[in-house]
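Below you will find the structure I want to go over with you.
Only a single protein chain was left out; the remaining protein chains are all shown in position.
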Amino acid sequence: MIATQLAKYAAFSRIAASQARRERNELYGRMAFFAVILGVFSSLWRAVEEAGMPVAADPKSLVWYLAATEWILLSAPPIHIEIQEAIRRGDVVYRLGHPVSYVVAELAAGLGLLAVRAPFLGLTAFFCAFAFTGWIPPLTALFIVVPFGFAASAVITALYLGIGLLAFWLQDVAPVYWVWQKLMFVLGGLMLPLELYPAFVRRAAVFTPFPSLLAAPASFVLGTNLVTPGALAGRLAFWSGVTACAVSWIFRRAASTVTINGG
Amino acid sequence: MPPAAAVELNQLSKSFRVRRARETGVETRVRDLFRRDTQTVVAVDKLSFAIAPGERVAFIGPNGAGKSTTLKMLAGILRPDAGDVRVLGFVPSRQRRQLAFQIGTVFGQRSQLWYQLPPRDTFELLGRVYEIDPGEHRRRIDTLSSVFALGALATTPVRHLSLGERMRCEIVASLLHSPRMLFLDEPTIGLDVSAKAMIRELLWTESERERVTLLLTSHDTGDMERVCSRAIVINHGRLLWDGPISALRRSYLKAKRVTLWSDADRLELTLPGVRVLSSGSYRTELDISLDITPLGQLVDAALRQASIRDMAIEDAPLDDVIRALYATASSASVPS
Partner (left out) sequence: MVAENLSFARALVTTNLKAAVALRGAFVIQVVFMALNNFTFFVFWWALMGHVTTLRGWRIGDIQLLFGMVAAAFGLTVTVAGGVRRLGRFIEDGALDTLLTQPKPVLVHALGMHAQPSGAGDFISGLIFIVWSGQISWRATPFVVAVIVACTLILIACGVVFFSLAFWLGRVESVATQLWELLVTFSLYPEPLFGGTLRLVLFTVLPAGFVGYLPVRILHAPSLANVAILLLVAMAYLCLAVLVFDYGLRRYASGSRFTTFG
């Protein structure tokens, strides 16, 4: 019984993955963008070093830190766009009649996309960070980052799903996405480790999933280890649960307000 | 002085170099730009015809026949490779802007109405596009709105309109600047029967009233028969037939569709020129070519098997006629 259900959703993942493999342009674009960002920041950290490092870390490891956080973030496919389109077009109404959970199916598809993006972007991260710094962190650190990074990306994908579902009420979810993304940048310590932010930012971050999704997994690269692997696993499990509840609540509210336009 | 013909084509030709659009990937596309492995496909092949002002012409052909390509060349969207074309005295590819003031277009699959706004706002914007005097434009909007019975539709956001209602507004939008010629590409596609009927009647009336020349492409024979008086049939970019629609059916296929109701469940009618479409439940439907088997012979054969309780005889559906035309590879033949 469960096996059939899983197989059903696994099919969504497979289709999404093969679609991602065929539409590689967007992925190549992300890879190029990623390389550029790493280049800009390696320059930035060297410039900061000239002025005096504000944190007990050297520019090289900070570039690898960024490589890790950006890898996690960029791997998560921006499925909110597609979901918004489906809702706008009204396609979603027909999916509601199918014997699959729309939300789980979309998530499965998103995870399929993630499965294709993460390795490509991971390789980009590795080679570019190495090219810009001439240094590789201890491999044990990288081995810990990878699985936690995947898990974090999966949670981010689910969060994007939730944002996409807001299209039931908002015509355009893009502005919400952009603000959400910037909050993730700041509160998740994407470009700057959290300890460099003022105290009130750090206090606010605790109430969000962002530090557990970005800063904590990447901190293994820095060697600062914000949390132990066990504790991080627990945190990710907690935030996964919260996300799952939030997304299904949004969807239940949305499905009850569906109206169809036109004749 | 108005031109003698609204549309004049002479040996109009257009070919495309087709590169098969393979897998996506910019690198493939860039390479394709420099590669020579292309195939030349002839879309329009020495097409010639003329349309008089005020005529309503159906432009018919199967998919890939070259209809849209021809229409685009007439509207100034595509440049022809060879031949001459004049629309309302203008050469479309060279005098696109001047021509634009005189023509209107309705693409069934595309909308020029702004989705979030009521059609009236698009109408006002079009007044700016066509540089119409604001007072005159407002009067024109009111006139057309009443002719097309838009009522409250003009002030309802387009996203709340049904397809039929939207189409009426699209046609109004295309007529606002009083064009002398209207190009319609599948205007009734996706509409229900009553919406189609309304659109057809409005097009016919408006064309009559304002002497607007219509060139309409459609797969729906109803569009052709109810709106147009003349049909131009093309296939593989070549003219197959050009003449009045009534003559199309009469002269091309001497076929009738006969329905017989008898007191036998099925009828066996194997006569030359007779094709039984269905027979059962006391009803037999068949097509008959009257130049091969006269109607009398058919009735005799039926009476030998059962009593005929009722009979209906209709002209062959226009669809069949056209399908027969497509099947022929003959070039243009104007009926006597």
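Just so it is clear, A and B label the chains in written order, and each chain counts residues from 1 on its own.
One rule holds in what follows: contacts are C-beta pairs under 8 Å (C-beta built on N, C-alpha and C of every residue); 3 or more make two chains touch, one makes a residue touch a chain.
Keep in mind the model is a prediction, meaning the values are calculated, not measured.
Enquirer: Omitted chain: which shown chains does it touch?
Expert: A, B
Enquirer: Of the residues A:L170, A:V206 or A:A231, which one touches the chain left out of the display?
Expert: Touches the omitted chain: A:L170.
Enquirer: Touching the hidden chain in the complete assembly: which of A:G29, A:P119 or A:P138 does that?
Expert: Final answer for the missing-chain contact: A:G29.
Enquirer: Thinking of the whole complex, not just what is shown, which of B:G54, B:G89 or B:P157 touches the missing chain?
Expert: B:P157
Enquirer: Which chain A residues would touch the chain omitted from the figure, given the whole complex?
Expert: These residues touch the chain not displayed: 25-26, 28-30, 32-33, 36-37, 40, 43-44, 47-48, 50-52, 54-55, 170-172, 174-176, 178-179, 181-183, 185-186, 191-192, 196-198, 201.
Enquirer: State which residues belonging to chain B touch the missing partner chain.
Expert: Looking at chain B, the ones touching the missing chain are residues 14, 16-17, 19, 21, 24, 26, 29-30, 33, 41, 43, 63-69, 72, 75-79, 93, 96-98, 100-101, 103, 105, 107, 110, 112, 114-117, 121-122, 124-125, 128-131, 157, 183.
To be clear about the criterion, only the chains that are shown with their structure count from here on.
Enquirer: Rounded to the nearest whole Å, what is the centre-to-centre distance of chain A and chain B, using the mean of the C-alpha atoms as each centre?
Expert: Roughly 51 Å separates the two chain centres.
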